[in-house]
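The complex is shown incomplete by one protein chain, all other protein chains being positioned as in the whole.
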Amino acid sequence: MNSISNIIDWFINTGVLNMALIALIYLTVFALLGLFLVLLERKVAAWFQLRIGPNRVGYLGLFQTIADALKLVSKELTGTVKADKFLYNLAPYFVIVTSLMALAVFPFTKDLQAFDINIGIFFLIAISSIGVIGILLGGWSSNNKFALIGAMRSGVQTVSYELSVGLSLLTMVILTGSLQLSEIIEVQKSGWLIVQGHIPAIIAFMIYMIAGTAETNRAPFDMVEAESELGAGYHTEYSGMKFAYFFLAEFINMFIIAAIATTIFFGGWLSPFGITESLPWMGLFWFLVKTFVLVFLMMWFRWTFPRLRVDQLLTLEWKYLLPINLVNLVLMAVIVWLNLTIQI
Amino acid sequence: METAVLNSTTVKKSNFKSEEYFINMGPQHPATHGVLRLLLTIDGEIIKKVEPDLGYIHRSIEKMSESNSYQQIVHLTDRLDYLSSHINNEAVCLCVENALELEVPERVKVIRTILGELTRIASHTLWWGVMGMDVGALTTYFYGFRDREMINDIFEETCGARLTMNYNIPGGLMQDIHPNFVKRVKEFIPHFRSKLPEYDRLLTGNIIFQKRTKGVGVLSREDAINFGASGPVARASGYSCDVRKYHPYSALDKVNFTEALDTAGDSFARYKVRIAEMWESLNIIEQLIDNIPEGDFKVATNAVIKLPKGDFYQKVETARGEFGVYIISTGNKNPYRVKFRSPGLSNLSLLNHIAVGGKIGDLVATMATIDIVVPDIDR
């Protein structure tokens, strides 16, 4: 008896229970957010393409993706006979877990932050490169040539674009002097970083957006699942909920990329010119507004541009983004050193 | 004993040798536009060999024609290249009319030409949308279809169907044009003139698109001639072969138009030739739409058409190239043998020649600019 109450005490005292509760809330909220993003993407795509978009399930089709999710849950899980069963089943979890993990460190308002670690940016970059393992595993283990080609492309793509994401964020870290996300926002009280860092910050932002789109494997960088070339790429053989994990992860990743950009370039939850400083909860509103504007930008890319070819993808990274990024890094260092930043 | 001679390093090396592998693109694959199967031999991403495998939609239309009357053959050609169905119908009708030495009224000729050029535009707008989709720009598909929809409405109102029109009959047309026809076509021309520059802004100028298509799938003029290529594919390689220019049929000898030509021979050149063709088709329609001569919409033929003994050939320019109808008649009410020369088959035969050495993405772009329609190839 004593040992059980000891364990319970331990749970309560160390805050594991709290953490589990928070994790549960986060999971629910962001799973719903993912579903909402899918709906948003479909609506936005429809509006770009002279269509109406989903409008049958619920008011204005708001429950469409919920219905889709229910359908996916209830679908049969199929797989190829010769698949490597263990890896095949593991892959979707890699992808979804890493993308959900990344969400933990974002400061949505001053107080709403699950996990404020002092290496926030580093953590985000590290986590986002684990996700690709899931894609590689999925493509490799499903024993399908299309999936394999997709997975290989994804490996190539992520390895190269990781660099650009990292470097462009590093450029901004020079300005902030900290990797901790809450502190980065503190710094921005005297002007968003994209204003503070002016030219190099804008270049870094542009590179970050390009590389970030590539990191999430979205068009125009969707070689991984290029449907006109590979059918469905790495998730060709997945069905039902496992496919849904991949799908959801893609959309949550998109949100993450936009959220990082919001935090680092656009002041996170800070309101423009401090207009709602007295209302702390408005931070959440501003954070989401900024993030969704960036998400919309990524959708706009997707529904406008053709897809690059795999070698052009590498040319873009190694011949254009990376050199510019390195020069930009130096430029930023010089600007910070000479104190040429704009402080409001 | 041989293996014993090999030292350990060579054995190790051979363990890591790269291997070519096969991939089946199709018969169900988004980029093959129907049931075409391509057997690809690939080394990594690079294509070593493309072997098209045909026959998935073979309906033996040529054989069926042998047991059909001449009026009935016309409607079978709808099902060949269904995007140029009107022009296919016209080819059969012209062939039969030539054999009968039947002179159709001017009105019929002009209407046939207008409808033919509208068909060409409809086919090219669809191609444009699908082309964008194949290189990954999904939105073009809907813009292309929006404009095609207007033409389809024109067809539906006058011919009674959107795709398989069967509006031509030997001797003329099935019905006179609808009273709204001229008005609708006149509405369409300025609409499409304003949309074509948009096509250019959205796709043609796009840096990614240009990078994807320039220098990809290059076809030389000699090869175009040797492989029997025709239509925009051949013209993009500098081979001037427009049937409308060299063997004008219907009212095409009365209109002024320039043949779209390019010399680069790559996918981008084929793209540009098709865009230029849309402009030219608009010009042709504009020249004719205001002066459709009055008159009958058909001349009476016997209910049972019997062609004189002999063989007859007629070629026309469909949206994909030269379409030929070859009829051998023994004087009966059914032909002895019918052969359709379809542009798609010879254009597809090029694919292995120009796609080898490219990437998978290049193959898709090349296929899109060759613009195949599978029922046209299989017949």
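We call the chains A and B, going by the order they appear; numbering starts again at 1 in every chain.
Following the convention adopted for this analysis, a contact is a pair of C-beta atoms (placed from the backbone, for glycine too) under 8 Å apart; a residue touches a chain by one contact, two chains touch by 3 or more.
Following the convention adopted for this analysis, contacts and distances are computed from a predicted model.
K.L.:
Select, from "NADH-quinone oxidoreductase subunit I", "Putative spermidine/putrescine ABC transporter,(ATP-binding protein)", "Transketolase family protein" or "Cell division transport system permease protein", the UniProt-recorded name of the complex's unshown chain.
P.N.:
This omitted chain is identified in its UniProt record as "NADH-quinone oxidoreductase subunit I".
K.L.:
Which of the chains on display does the removed chain touch in the whole complex?
P.N.:
Output: missing chain touches A, B.
K.L.:
Given the contact definition stated above, which residue among B:206, B:287 or B:366 touches the chain not shown here?
P.N.:
Residue touching the absent chain, from the options given: B:206.
K.L.:
Given the contact definition stated above, which residue among B:39, B:57 or B:174 touches the chain not shown here?
P.N.:
B:174
K.L.:
From the listed residues B:20, B:53 or B:149, report the one that touches the chain absent from this view.
P.N.:
B:149
K.L.:
In the whole complex, not just what's shown, which of B:139, B:230 or B:314 touches the removed chain?
P.N.:
In the complete complex, the chain left out is touched by residue B:139.
K.L.:
Going by the contact rule already stated, which one of A:123, A:245, A:269 or A:305 would touch the omitted chain in the full complex?
P.N.:
The single option touching the absent chain is A:305.
K.L.:
In the whole complex, what residues of chain B lie against the chain that is missing from view?
P.N.:
Spelled out for chain B, the touching residues are 68-69, 71-72, 75-76, 139, 142, 146, 149, 153, 156-161, 164, 166, 169, 174-175, 178, 198, 201-203, 205-208, 210, 303.
K.L.:
Suppose we count only contacts with the excluded chain; which residues of chain A make the list?
P.N.:
44, 46-52, 300-301, 303-305, 320
As a convention for this text, only the chains that are shown with their structure count from here on.
K.L.:
In angstrom, rounded to a whole number, how far apart do the mean CA points of chain A and chain B lie?
P.N.:
44
K.L.:
Under the touch definition given earlier, write down the residues of chain A that touch chain B in their complex.
P.N.:
Chain A residues touching chain B: 45, 48-51, 145-146, 149, 219-220, 222-223, 226-231, 303-312.
K.L.:
Can you name the residues of chain B that touch chain A in the complex?
P.N.:
21, 23, 29-31, 45, 132-139, 141-143, 146, 202-203, 206, 208-209, 211-212, 359-362, 364
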